[in-house]
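One protein chain omitted, others in place.
Letters A and B mark the chains as written, and numbering starts fresh at 1 in each.
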Amino acid sequence: MSAIEPLLRIDNLVKHYGAPRGRKPAIRAVNDISLTLRAGETLGLVGESGCGKSTTGRCIIGLEQPTGGRIVFNGRPVEHGKRAALTAMWRDMQYVFQDPFASLNPLMTVFAILSEPLRLSGMKAAKTEARVSELMQLVGLAPEHGNRFPHEFSGGQRQRIGIARALALNPKLLILDEPVSALDVSIQAQVINLLEDLQDRLGLAYLFIAHDLSVVSHICDRIAVMYLGRIVEIGTREEIFAGPRHPYTQALLSAVPIDDPDLRGKRKRIVLQGDPPSPANPPSGCAFRTRCWKATEICSQAVPALEPKPQARQAVACHHAGTLTADPA
Amino acid sequence: MTPAKPGQPLLSVEGLITEFRSSEGTVRAVDEVSYQVWPGETLAVVGESGSGKSVTAMSVLGLIPRPPGRIAGGRILFEGRDLLTVPPAEMRAIRGKAISMIFQDPMTSLNPVLSVGFQIAEAMLAHGDMRRSEAAGRAVELLRTVGVPNAGERYHQFPHQFSGGMRQRALIAMAIANRPKLVIADEPTTALDVTIQAQVFEALRLAQAETQAAMILITHDMGLVAELADRVVVMYGGRVVETTDVRTLFHAPRHPYTKGLLASLPRLHERSERLTPIPGAPPSLVNRPTGCAFHPRCAHSAGRPMCRSEVPAMREVEPRHWSACHYAEELGQSRERIEA
Partner (left out) sequence: MTDQPVTASAGHREGLDVKVRSQFKLALGRFLRHRVAMASLVILAIIVVVAFSAEVITPYSFDGMNLRAARLAPTWEGGHLFGTDKLGRDYFTRVLYGARTSIFVALVVALLSTLIGTLIGAVAGYFGGWIDDIFMRFTDLVLILPGLALLMILIAFIGEGSPLQIAVILSSLMWTLIARVVRAQVLSMRTREFVEAATLSGASPWRVIWRHMLPNMMGPIIVNATLTVSSAILIESALSFIGFGVKPPTPALGQLISDGRGAMQTQWWLVTFPGLVIIAICLTINFIGDGLRDALDARQAQRS
């Protein structure tokens, strides 16, 4: 792997669900997504429910079979549908699920859960035991609690177990699918700090899937904003948060409630009208045009390309991002 | 501990105790909770899972399932009447007219086989003397008030034809249909996407402006509290730990839990700084710590046996600011303001 080759490269990923024989229109969950992720980097994939962010993550790791496109991880194309190749890849790429109550087998002890990937990779029993207690310490759990069952732990602790399982075989990339959104607010910070520590210590790359911009703003180096199956804006954290160029990104940022009562009513607030369109029947041209205050004729005719704009380093998929930011009508 | 305000509180919860029988014995979900709601104000009740914030509201509404639940003590005074002594039929009449509610999941509160407009009109007909055509007209008006576009058409549609945000708005319309004096909203935006949440905030604000109703906003989202609340009640482990007006709470909290909670929130626009979490986890109902329920997670309790042995009472630590911490005075210095 040369220095310029990213750890993960996705080219034109497409995922459509359902009805190939065509009675109902297919759900276009992911429409032509391309992105790269370098080793040790954190990329946030942000959007609202149904925008295709989780589907993207699941396609990357092979839990879903993409309809089109190419995914190259660690210098090798991901071979969807080939179990042996995927199993080999999963040593280097792992997944942390959203719901810590659903992601652990309720009938297995923590030790059994954590030792499973180790034993299946051929590790000897004695070594496994040492590695499990190492993993538990790594995520801040007491190794002597290995013989407990998941229901004996709090939500935050269970999410730590899920993270430990993902780390068992020393992966290079973790796909984190809303890893803190199911946790109590006072626990979220613990898990975010843990993820940051682990990254520093182990040199991991993260693909951080989330709907919560404040969480993403904390942990991500770069951020990709998705809307209805496409990336509408991608750039560094500073670029996205300091100078969002896509109207949707702007609306998304302004919709986040700020926890300062003094700012109430003083902040410019973009309240989008209507709901996101259905991915089964997306609008022509730019998918966001139905809710966009800048939309003009061209927006319904051509899908805007994701490209760098004048006076901005981030890539934006908007016909009007070149013009200066205007307030919503 | 009633704040010095003119007139009578609209709702006064006094020493409420709500218990549940479970396989592991009787648990106290709500433990001597007291708070007041004044006419027209928005009171946020904040807490994490197991804090008792929702059970308190359910108790007010008389919706605690019995068994396993039981209200074991206290009073709930609404306009001076104790709701705990009101007969069930009368309670049903109060619920939906003088007090209405908005739940987290609008789908469960709407009948799937009746049109949305019809259900709103029906809510009015059930509680008021009104002709059907009049009710229908007012229902369309209400839908318009909460920002439902094409309200006239939408009136005839069914819940499944509404998106999540729309349904929540329809529910808000229904909640204010009878001009209630008090609206209880339990996590009204939690299940919604960010941009839709913003729409629902607006709807709530408009609805309140329209009816001048008081609102109890039950939430774990401090952002929502900052945007909407006048006063805040913070709950932890089944008890109220702090209550004051919203600005004081955010800028000078006097309970270590509130302080920790505010400090632990990830914030937008901030540089990637390390977060300062509260250690440990919220207590479960069955294993509540002795003394102050927060003491195992509290930095201020180190080496202080009183935190472990004595349940702290609510005290007025400064004018109109109550805290249930033995050492609330130490927390006087205000939190650094966030740079916008």
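Here is the rule we go by: a contact is a pair of C-beta atoms (placed from the backbone, for glycine too) under 8 Å apart; a residue touches a chain by one contact, two chains touch by 3 or more.
In this text, all values refer to a predicted model and were calculated from it rather than measured experimentally.
> Tell me which of A:29, A:104, A:198 or A:306 is the one touching the absent chain.
A:104
> Tell me which residue among A:87, A:170, A:273 or A:296 touches the hidden chain in the full complex.
Spelled out, the listed residue whose C-beta touches the missing chain is A:87.
> Hey, which of B:116, B:194, B:281 or B:298 is the one touching the hidden chain?
Selected residue, touching the omitted chain: B:281.
> List the chain A residues touching the unshown chain?
61, 63, 87, 90-91, 94-95, 97-99, 101-107, 116-117, 120-121, 140-142, 144-145, 147-149, 151-154, 156-157, 160, 162, 165, 168, 190, 193-194
The criterion applied here is as follows: only the chains that are shown with their structure count from here on.
> Along chain A, where are the residues that touch chain B in the complex?
48-49, 154-157, 184-190, 192-193, 196, 211-215, 217-219, 237, 241-242, 251-264, 267, 269, 271-276
> Report the residues of chain B in contact with chain A in the complex, numbered from low to high.
Within the complex, chain B touches chain A at residues 48-49, 149, 163, 165-166, 193-199, 201-202, 220-227, 229, 246-247, 250, 260-262, 264-270, 272-279, 281-282, 284, 337-338, 340.
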